[in-house]
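One protein chain is absent from this view; the other protein chains keep their places.
Chain IDs A, B and C follow the sequence of writing; residue 1 opens each chain.
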Amino acid sequence: MAETATLPARRSPLDGVWTPGDHGAVGPGGPGVTMTRRLGLSAVQLDARAGTADAVRHAIAAALGVALPAAGHATSGGDVRALWLGPDRWLLMAADGFGLEPKLRDAAGPAGGIVVDQGHGRAILRLEGPAVRDVLAKGTGVDLHPRAFAEHAVAQTGLFHLTATLDRRRGTGRFDVHVMRGFAVSLFESLCEAAAEYGYRLV
Amino acid sequence: MVEYSVLSLVRNALGGHKGWIRAWRDPEPKRHYDVIVVGGGGHGLATAYYLARNHGITNVAVLEKGYIGGGNVGRNTTIVRSNYLLDGNNHFYEHSLKLWEGLSRELNYNVMFSQRGVLNLAHSDGQMDAYARRGNAMRLNGVDSELLDREDVRRLYPYMDFSETARFPIYGGLLQPRGGTARHDAVAWGFARGADRLGVDIIQNCEVTGFERSGGRITAVNTTRGSIGCGRIGMAVAGNTSRVAQMAGLELPIESHVLQAFVTEPLKPLIDGVVTFGAGHFYISQSDKGGLVLGGDIDFYNSYAQRGNLPIAEHVMANGCAMMPNLRRVRILRSWGGIMDMSMDGSPIISKTPLHNLYLNAGWCYGGFKATPGSGWVFAHTIAEDRPHKFNEPLSLERFATGHLLDEGGKGPTPKLH
Amino acid sequence: MIRITCPHCGPRDHDEFSYAGDAGKLRPADPEAASAEDWHRYVYLRDNPRGPHLEFWHHVQGCRAYVKVLRDTATHEVLATGLPQDDLEAAR
Partner (left out) sequence: MIFGRHAPEQTHRLAAGGEIDRLRPIGLSFDGRSFGGYAGDTLASALLANGVKVVGRSFKYHRPRGILSAGPEEPNALVELRSGARREPNTRATMVELFHGLSATSQNRWPCLAFDAMEMNDLMSRFLVAGFYYKTFMGFPGWHFWEKRIRAAAGMGRGTVEPDPDNYETMNAHCDVLVVGGGPSGLAAALAAGRTGARVVLLDETDGLGGRLRSEREALDGAPAMRWVESASAELADLPDVRVLTRTTGFGIYDGNVVGAVERVADHLPVPPAHVARQRLWHIRPRRVIVAAGAIERPLVFGGNDRPGVMLAGAVRSYLNRFAVRPGSSAVVVANNDDGYRTALDLAAAGVDVAQILDTRGGGRGAWRDRALAAGLEVADGHAVTNAYGRMGLVGCDVGRLDGRGGTVGDSRFVACDLIATSGGWTPSIHLHSHAGGKAEWSDAVAAFLPADGRPGIATIGAAAGRFALSDCLADGFRTGAKAAQACGFGSGTAPDAPATEETATAPLQAIWSVPGTPGRKVRRFVDHQDDVTVEDIALAHREGFVSVEHLKRYTTLGMGTDQGKTSNVAGHALMAEARGQPVPVVGTTTFRPPFTPVAMGALAGRAAGRHLAPIRRTALHDWHATNGVVFVEAGPWLRPQYYLQPGEANAKEAMDRAITGEVVNTRTRVGISDVSSLGKIDVQGPDAAEFLNRVYSNGFARLPVGKARYGLMLREDGIVDDDGTTSRLSEHHFLTTTTTVHAAKVLADLEWYLQVVWPELDVRVSSVTEQWAGMALAGPRARDVLAAAVDPGTADVSNAALPFLGVTTTATIRGVPVRIFRISFSGELGYEVNAPADWGIEVWEALMAAGEPHGIRPYGLEAMGIMRIEKGHVAGPELDGRTTADDLGLGRMTGRSKWYVGRGMLDKPAFTDPDRPSLVGLVPVDGQTRIRAGSILVDDPDAATPIPKLGHVTSSAYLSPTVGHPISLGLLARGRERIGQEVWAVYPMRAIRVRARVTETCFVDPKGEKLHG
């Protein structure tokens, strides 16, 4: 992808609905949930062709310093975070400036990796705060209890009837939520309504 | 034999209702019948009735594994209509609808057929065009149909969601005024009593467990009440079709799926007709008892359990509340399920089979209650004459091989989508 | 709610999946050799058993894998799950 410098700024599908500040029933203890948009992230899907998973894993580890995670997990390494998406399929993320896609192509291509840019196809929200689990639990059947969904656990699942990716980050009550770009506003509305009773802050 | 009427009711009331007798006998199975009908649901009982009434064949038994009417006829949402697009279906269902119109008197049993009108809502221009095609085709067949616009619908059901926030705005709908509902149990009981009066043996708690064959013929059926000889066999076991067919060595273009239905607490009259939502599968009407009877999609997996799961229940309610936002505070009283014989093109099969004296009535999907009298009529004809009636020629089993499919929805050979 | 254990994602609600029907039916391997009758049986005919049923569920909201499931159609109990090429007969 061409040098980001020469490129116009990326728009977020939530530009039209994102009003920073506190909303809902924010109590003295502050908002139950704080939502941030994770902007300026490249996200590239990496598939390992039949029988090349190991080769691809090595190539990526060597080139990007991140170990491709096992099913249901995420890993961080170097400047890259890698999420498991499905059998022999991962999503790698880095800051736009990092030039993730070309790097991946060069590293994984020869080893049998297939690279598909998805960075513009999904919106990524970070949710944190004491009420996060309850808010997400209103929309997903996945068990988010720390015992069942530890740090760096990842799930592809239904969230408020949409297909979403849940990425549990380090620390209690911090999740990154990925959703298809076109449904971003729908998911955002659902999250806001679910969070309103605890109060939420848009950053 | 007691004739039912206001007079007999009054007479018996004065006699403390001691005078009433069994609505149908409870005979021991004979050793042989000219025709055995397997399945004491609406279709089996209607078939037996018309075998005796139209064809004079009275040495007939209906074998029911449980209690008659315990199958889908006793658990359906009772919508009766003939608003089908394809002629192969439309003529058949219209024949059935005509029979409904005289059924209570025919049977001397009030089946409470109530022509409240069936309205299918449309939510896009494309859907309006599709309904136009269907309604126009019906008219050319002499069947009633009306195309309503948004305001027509609002006049009928002002409390539907006509607001700006409606997710799928109402464009209009297709109305069949002659459509409506009937009292499901009464249909089974009325046909049972009618058939019984003509000499048919109705044998309950008698499950068919196998067939005795010689060559291409079935000579007797094995049941939980012993083996019973037979001339011809009519199969009308709906959700259980594949299992009974398997006993005869037949593999059919049918899958069994569970369809849930729901009834609310009884209310004073609220919803006058039958309404179906067009932007999601949902249909609703009000029973004479006052309960709103509603349903939607099947559960989308093969099932022989007469119960479903929450996701579909929630989906049904969401559609209902979206269509009529005033329903949200109405409470669901009971939910249940029935096993439906989903065919590969969504249309029924009333047909001869590779076995000379075995006849098949199946593949009813969501819609066989409305077919009950018509199905019995043409199935009786097919059994008695050993050839299809003109109304069930298109409903043959061969159509899947020849490609003469009756796919109203254009969904293809994916039963869960019909 | 039927709980289906996806071999990749673990136990999930069945409404994350899309039911893909009978897994006992094998598509004619060599289309050239297949007769019209073979195609007919594959496309239209079903065993439709009451009891253990081999079927596919597509994990559409999850990892998008087609999961092979042995499920009792009378009780809805899931007896075994696996990959499309797995043999689940042992669980019958």
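Just so it is clear, a contact is a pair of C-beta atoms (placed from the backbone, for glycine too) under 8 Å apart; a residue touches a chain by one contact, two chains touch by 3 or more.
Bear in mind that the values here come from a model prediction, so they are computed numbers and not experimental data.
Contacts of the undisplayed chain with visible chains (whole complex): A, B, C.
Residue-wise, the contact with the chain that is not shown comes from B:Gly70, picked out of B:Gly70, B:Pro177 or B:Gly231.
Within the whole complex, the absent chain has one touching residue among A:His73, A:Arg122 or A:Arg168, and that is A:Arg122.
Counting over the whole complex, chain C has residues 1-3, 13-14, 18, 20, 27-28, 31-32, 34, 36, 38-39, 42-43, 56, 58, 60, 64-66, 75-77, 84-85 touching the chain that is not drawn.
Take chain A: the residues that touch the chain left off the picture are 1-2, 6-8, 10-13, 15-16, 24-25, 45, 47, 49-50, 89, 114, 116-122, 134, 137-141, 143, 145, 147-148, 160-162, 180-187, 189-190, 193-194, 196-197. Along chain B, the points of touch with the absent chain fall at residues 4-6, 8-10, 13-14, 16-18, 20-24, 26, 67, 69-70, 74, 87, 91, 104-105, 108-110, 112-115, 123-124, 126, 128-133, 135-137, 139-142, 145-147, 158-159, 161, 163, 165-168, 183, 185-186, 189-190, 204, 264-270, 279-280, 286, 288-290, 305, 307, 309-310, 313-315, 317-322, 325-336, 399, 401-405, 407, 409-413.
Note that only the chains that are shown with their structure count from here on.
The distance from the centre of chain B to the centre of chain C, with each centre set as the mean of the Cα atoms, comes to 29 Å. Spacing of chain A relative to chain B, judged by their CA centroids, is 49 angstrom. The geometric centre of chain A is 31 Å away from that of chain C, both derived from CA atoms. Shown for chain C are the residues that touch two or more other chains, namely 1, 13, 15. Of all residues in chain B, those touching chain C in their complex are 240, 242-243, 246, 251-256, 300-305, 309-311, 344, 400-401, 413-416.
Partner chain B is touched in their complex by these residues of chain C: 1-2, 13-15, 18-19, 21-22, 36, 40-41, 43-50, 53, 55, 71, 73-76. Of all residues in chain C, those touching chain A in their complex are 1, 8-10, 12-13, 15-16, 59-65.
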